Structure formats: structure tokens, C-alpha cells
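One protein chain is absent from this view; the other protein chains keep their places.
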Amino acid sequence: MDNNKDLMKLIQNKFSRLSKGQKLIAEYILKNYDKAAFMTAAKLGISVGVSESTVVRFANELGFSGYPKLQKALQELIKNKLTTVQRLELSNDYISEENALKGVLKADIENIRATLEKINHKTFEEVVNKIFTSKRIYIIGLRSSTALAEFLGFYLNLILENVKVVGHGMSDIFEQMISVGEDDLVIGIGFPRYATKTIDALEFAQSRNSQVVAITDSLLSPLATKADFTLIAQSNMASFVDSLVAPLSVINALIIAVGMREKDKITTTFNALEEIWKDYNVYSYNLNNIEDR
Amino acid sequence: MDNNKDLMKLIQNKFSRLSKGQKLIAEYILKNYDKAAFMTAAKLGISVGVSESTVVRFANELGFSGYPKLQKALQELIKNKLTTVQRLELSNDYISEENALKGVLKADIENIRATLEKINHKTFEEVVNKIFTSKRIYIIGLRSSTALAEFLGFYLNLILENVKVVGHGMSDIFEQMISVGEDDLVIGIGFPRYATKTIDALEFAQSRNSQVVAITDSLLSPLATKADFTLIAQSNMASFVDSLVAPLSVINALIIAVGMREKDKITTTFNALEEIWKDYNVYSYNLNNIEDR
Amino acid sequence: MDNNKDLMKLIQNKFSRLSKGQKLIAEYILKNYDKAAFMTAAKLGISVGVSESTVVRFANELGFSGYPKLQKALQELIKNKLTTVQRLELSNDYISEENALKGVLKADIENIRATLEKINHKTFEEVVNKIFTSKRIYIIGLRSSTALAEFLGFYLNLILENVKVVGHGMSDIFEQMISVGEDDLVIGIGFPRYATKTIDALEFAQSRNSQVVAITDSLLSPLATKADFTLIAQSNMASFVDSLVAPLSVINALIIAVGMREKDKITTTFNALEEIWKDYNVYSYNLNNIEDR
Partner (left out) sequence: MDNNKDLMKLIQNKFSRLSKGQKLIAEYILKNYDKAAFMTAAKLGISVGVSESTVVRFANELGFSGYPKLQKALQELIKNKLTTVQRLELSNDYISEENALKGVLKADIENIRATLEKINHKTFEEVVNKIFTSKRIYIIGLRSSTALAEFLGFYLNLILENVKVVGHGMSDIFEQMISVGEDDLVIGIGFPRYATKTIDALEFAQSRNSQVVAITDSLLSPLATKADFTLIAQSNMASFVDSLVAPLSVINALIIAVGMREKDKITTTFNALEEIWKDYNVYSYNLNNIEDR
């Protein structure tokens, strides 16, 4: 694990002595190491706007015998995800307290933009189809992904009748999934650092031959290796917080795509709810009402 | 309430018969009715790129005796927020099943971009300061904002020792806040349609003289009227789902701004947690480990 | 409400001046006011072991023109349940800090014993039958009854596949019950002081023609008035805590009666779970394993 941290630190330390073209590569890698890890030297050069040989010299500059060695180090770095402390240390240079608001919102815009490129649109359609053809749908998200799982479950429950969010409460995740089978769909949501229990649950779902969807940050994520369908959403944030903004946007899209097919059902449901909410005063209707209450 | 819906429908119905300049106004209003509601005819014209007189003619075209009447109708529309069903109906024309993914992600980028403009950066700094100077911090978010409240609480709890997420569980919100007082900070998170109970809780906090922060979608939100500090995040989504993407990004920024001031504390905490997590296998460390387990 | 408290205080204040027989009546009423409220003077006399005329004189002694007036006051007292503060005040005389352990455990034994007498055994069987013949089963318990609802749901979920605990989480109770219908069973659990939301939910269930079971403390409970079947469990505790010991015992019995009919199903389920639990180390297997881990 120390190697990974060393690589990022190494790039930062060498930074001032790099040529202008090499600096562009360095910046690109620090920000997009997950992409860079799977690019050839030529492709990386094109992305950054430098020649392939500049890329090779950059690898040499860092002490690698060639670009393939640097690439392998980058791939290791993704596999053995940085610990929270390491990410915190690296965040120093990008986001300061003064510009946290601006820096974070801009980084999140970039996260969504990158997601639009990375996510497989066809897989997205297949997942929407699976949601309609499966007998039961289980949603799992633990740790910070709990919020995403609850949000997805909240809306799908208003549209469909066979949706269950698992992983919290008195029962353990296996009791809640004890009757999962081959006609069911299990949606696992997990971002670095991946919770062991979510991976266990997906593994268990696969052992029962159910279909598995992973909503995660990369095809190399341990969730993806247990999944039939993987929806990629970028969660990069060079700090101790996982940004779940792009994942939440993908979940918005999933809910809306499902809702579009069941418009009449939703209209009926919400018309009924509006009546009940009015009767039981769940929502505030307008400013005047609130003042007068 | 029907009036509001009628106004949006009216604009859509008249659309084909509008002049080119009027069409631009119509599109702007359909998308940004919350902004438009508070613009003069001149300002609206500038934003859209048409003359003030085109704006006035547009109002006449819709049957209003002048622009002020149209503006008043728009303000009513914000006050009496659209019901879910109405929003669902309006969503027809903007996002289709086919382009849900692209449409939603682009709309969310726009939500964050608009938030960067709308949010008060000075208020943001003041809130960060208040978080450090308050005795206790209570966080409230109900309904779909539950996910945001839990996420904010999750990270602040890792940094600070006086943070409490309220509103769920066996106790009611008032029992959980029974000792709230003037040295405390209450952060309420709520987006349309605003939960009555969140508003009640902020009102109660104010009656106890504690400081109140609202994270909400507009200064006209009922949460804002109970708050000392309001952080605006745009949640527009022309469908039945409230997009909480921009609010989540603001919360990311808040967590990181707080974390930046307590870097040493966080590093110590996470170093301790890393040890414990390793001992008790909470996180997956790398792909190989998982396969070998 | 003050009247009720006054009646109990009145009996306590007059106590020292009462005749020996009247003291027996006073003690009986203080402890069993819920039973006494529905006894004739003759029946009350028999229960206590005094003559009917002693009962009448006791009523006069308290200032009532006759026994029916005293009885009516007792009935009022049940209807308008004591507030927590009033119960706390009354508790002074029965349980002291020194004997809390002994006093409470003995009171709870008495609560279960009284429940065995009060509960309708035939209704219990009918409820077990309904659990098997209903399409879906919804369980609601709020406030301190949350624990009971979760416990019942935890075990029924291991036996049956159509059980849902509602009332907590992001969704409101009505969203969670939006598709409740005439083939469904709704089990409401509530003890003094009855949560308004539980009563609302049972009322809503009745409006949808589903069958309603109340697990509550008396046939006069507001839950009972919304129910087709009522299981009585005594929750008397002369202090600020509702004792849910007898209700929990009734729920144990309900779970076991249901389980007895599905023994093969449970055996299969638990055999599968034992395997999984062993694989994933959910339970501690024995002392030695723990030391060695």
C-alpha cells in the first residue's frame, strides 16, 4: 500500500523539475489516475496533448524503466485503493479551506461530466428492463452508500411493489436475502472504500443465481467483479470524503427512466398520496398556511 | 393550486404560436420560473436576450394585462409549490425514457452550476464558523432529505464530538431536541415539498433561541423563514423526483471546509480507524484479498 | 384531566382514615383501576372480599353520591390516560430506588399473570389464522412500541415472506401502506400514551377494508376502537415507564404459535442460515473460538 502513496507523492515531489509537457502529464495523472491506468502511452499523450515520447520520458523521469511499468504501478494504485488518511494528505494541494465551496462544486460538475462519458448507456437500458422483469428487487448500500440505497429504495417503492432495501436493522443482510433466487435482481451500491459486507452480499446473490447490478466507480471495483451489469459513476474527490454526487445523479436517472414507463401508476399513486398528505398534514402547502397554523 | 399548473400548461399550449423572441422567454420561464419570478421585465429581457417590450408582449399574449400580473402569477407558483403529480405531467416534454440518463445528468450539472451562482459564499463561511463555535449541533432532514442529513451527520461525527442527527427512531424530534438552547446550532435540510415536521422543528429551535441554518432551495422556502443562515442549493428537476445532487455537493463542501480546519484530528481519528478496520475486516483491501478470503 | 389525578390522590389522602374493609377496596382500585372501572359494586365487593354495602360507603366516603358516580369517574380516568408526569408522581408510594429491581420484576410477573386472564384466547387463535390467510401483513408500532413491532417483524420475516414493518425510515407510514387492501392484515401495537400516528394508520387501514389487529392494553384503547381483533396485554407500571414486558410475552406467544405451523419451513430456513452465519462469522460459536480468534 505504501507504494501507491509513494507514486503520488513521487509525482508531486518531482513536479517542479519536470518539463512543461511532463507537468501536463503529471497533472492529468494526479487527477485521472483511474483513467490513465488503462491508457497506452500514445493514448495518454493524445489526451494530454503531448507526444508519446514525452510520456515515455515522463515515466523514465519517475524512475520507471518504461511506460508499461508506470502503467502497472497506476493499476496497482487503483486496486489497492488509498486509505482515507492518504487521500486526506493528498488533498492538501487541491482544495483549500478558502475555496472549498467553489472547488468542491466544480469537482462535482466534473464528476458528473466524466460519468456521462464512462457509463455504458446500453447497460443502463438493460438495467431498467431488468427492474421490470425481475420478481423481486433487493437494494444494498452500506456505510456512506447507505444514503444512496435509501434514496433509490424510497422512490422505487413508490413505483413498484417488489422492492426491498436490505442491510440495516435487526436482521442481518443474509436473513433479509434468505429467499433471493434466480428470478430476482440485486442492486449493490458501493464506492471506495468498498464495504466487505456489500461484497459478501453480492457474492451470496450470485451463488443463488440472481442477477446482480453494481453501481460503483470502476470496472475494477470488487463490486463489479460480482456483477452482471455495472453502472460506473465517478466518485473522485481528492479528500477524505467520497463524493457521491455523480452516483446520486445516475440514481436520479434510473428512477426517472423507471418512472417514465409507469407514468399512469405513479400519477394514481401520487394523487392518492396528495389526498392523504393533505388530510394528515405531512407537507407544508404554502407559506401563508404555515404562518397561520 | 390549479392556477399554477394552468400557467405552465398555458405557456406550453401557446408555445407554437409565439414569436421567436417570445419562445426564448417561454423556454427560460419553464426552466427557471423561480428566478424569473423575481426579475423585472427589463432584467428578464436581458437574461434571455430580447427587448423589454418583447417581454411585455409575451405577458399580453398569455392573457395578462401587463408584466407585473405575469410576475405575480409566477411568484404564486413558487409559493404554492407544484404537487408531485403536476411536476410529473410537466416532465413529459423535457425528459423522455430514451434520454433519461443524459437528460438527468446534464440537468444535474446545471443544478450545481446554478447553485454556485445562487449560494451566498459569505454565509457559507459563517456557517463553517458557527459549526466550530456552537455547543451542540443538531441535524434534521426528513423524507428524501433524510439521506442528506445522514450523510452530513456521518462525516461531521468523524470530525466533531457534539453532532446529533435527529428526526428518526423511537424518540420524536422534540424529545431528541428537548435540551436545545441558545448555544446550539440546528441545521435543517429540506427541499420541495417541504416536510411539515422539519419546519416545526426549526420553529421550535428558534423558540429556544438557538441558531438555525437552512439548507434549502430558495429564500422563499418555509425553512428559510425560520433560519438565521440560509444556504441555497438548486433542486430543480422537471419530474417527480427532487434532485438532491446540488444539495449533496454543497454538503460535500461543508464537510470538507470543516475537515480542513481539523486536519490533525481527522488524521489521528482515521489512523486509529484504519487499524481497527483492518483488525475487524470492515473494508475490502484489494481484489486479491477478496478472492483469497 | 386534573380530575383523574385528583381521584387517585383523593384515595391516597383519605386512605389513613378509611375502615379496614375500605382500605382493601382502596388498594384494589389503586392497583386495578382499569378492572374496577367495569365492575358492579357487588362484583367489586366479591373481588376484594368485602360486602357490597362497604363498597357503597367507600364511594360516599370519597364524596360520591353513590357507587355509579365513582365508577363513572374511574371510567373517565382510563379514557383520559394519566400523563407521564402524573404517573411519575403516583409512583412515589409504590416503588422506591432501593427496591426498584425487586419491585419492578414482581410487578412484571403480575402484569403477565393478569394478561393470561384478560387476553381472549379465541381471538389469539383467530389472529394466528389471519396471519396465514392474509395476502400481506403490515406491522406498526411507534414510540416505545417500536421495539415490539421490530421484534415481531424480525421473527415473522424468518417464517413468512409477506411481512413488512412500517412507520420508520424515509417514507411516511402512508406511503408504506399505500397499496394496503382488503386481503391484508394490519397489526397495530400501542400502549399508553397512544401515538396519534398509529391510530391514524389503523384508521387508514380500516378505510381500505383491511383486517386490523390491535395489541394494546384495554378494550377502551383508541387502537381497539379501530380493530377487528384486539389482544389485551397489561402494561401497568406505576411510574414513568410503560412496562412492555407482558406485551412482549404475548408477542413471543404469537411468534411461536405461527412458527409451530411452519416448522419444516423454519427448519429449512435456519439450516441455511446456520451455514451462512458460519461462513460469515455472524455469531460467536463458543468460548474457545472467541479466545482464539
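In this document, chain identifiers A, B and C correspond to the written order of the chains, with residue numbering beginning at 1 in each.
Basically, contacts are C-beta pairs under 8 Å (C-beta built on N, C-alpha and C of every residue); 3 or more make two chains touch, one makes a residue touch a chain.
As the structure is a computational prediction, the values presented were derived from the model and not from experiment.
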Per the touch definition above, residue among C:Gly167, C:Gly188 or C:Pro222 touching the missing chain: C:Pro222
Which residue of B:Ser16, B:Ser65, B:Thr133 or B:Ser179 touches the chain not shown here: B:Ser179
Contact footprint on chain C, counting only the chain that is left out: 1, 79-81, 83-85, 88-89, 91, 95-97, 100-106, 108-109, 112-113, 115-116, 119, 121, 124, 128, 144, 146-148, 150-151, 154-155, 193-196, 199, 220, 222, 225, 237, 239-241, 243-246, 248-250, 252-253, 255-257, 259-261, 263, 266-267, 270-271, 273-274, 281-288, 290
Touch list for chain B against the chain that is not drawn: 150-151, 154, 157-158, 161, 169-172, 174-176, 178-179, 200, 204, 269, 272-273, 276-277, 280, 282
Where the unshown chain meets chain A, residue by residue: 142-144, 146-147, 168-172
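The rule we apply is simple: only the chains that are shown with their structure count from here on.
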Same or different contact residues where chain C meets its copy chain A, judged by the half mark: same
Chain at the geometric heart of the assembly (C-alpha centres): B
Whole-Å separation of chain centres (CA-atom averages), chain A against chain B: 21
Euclidean distance of C-alpha centroids - chain B vs chain C, Å: 43
For chain A paired with chain C, centre-to-centre distance based on mean C-alpha positions, whole Å: 47
For chain B, residues contacting two or more additional chains: 144, 146-147
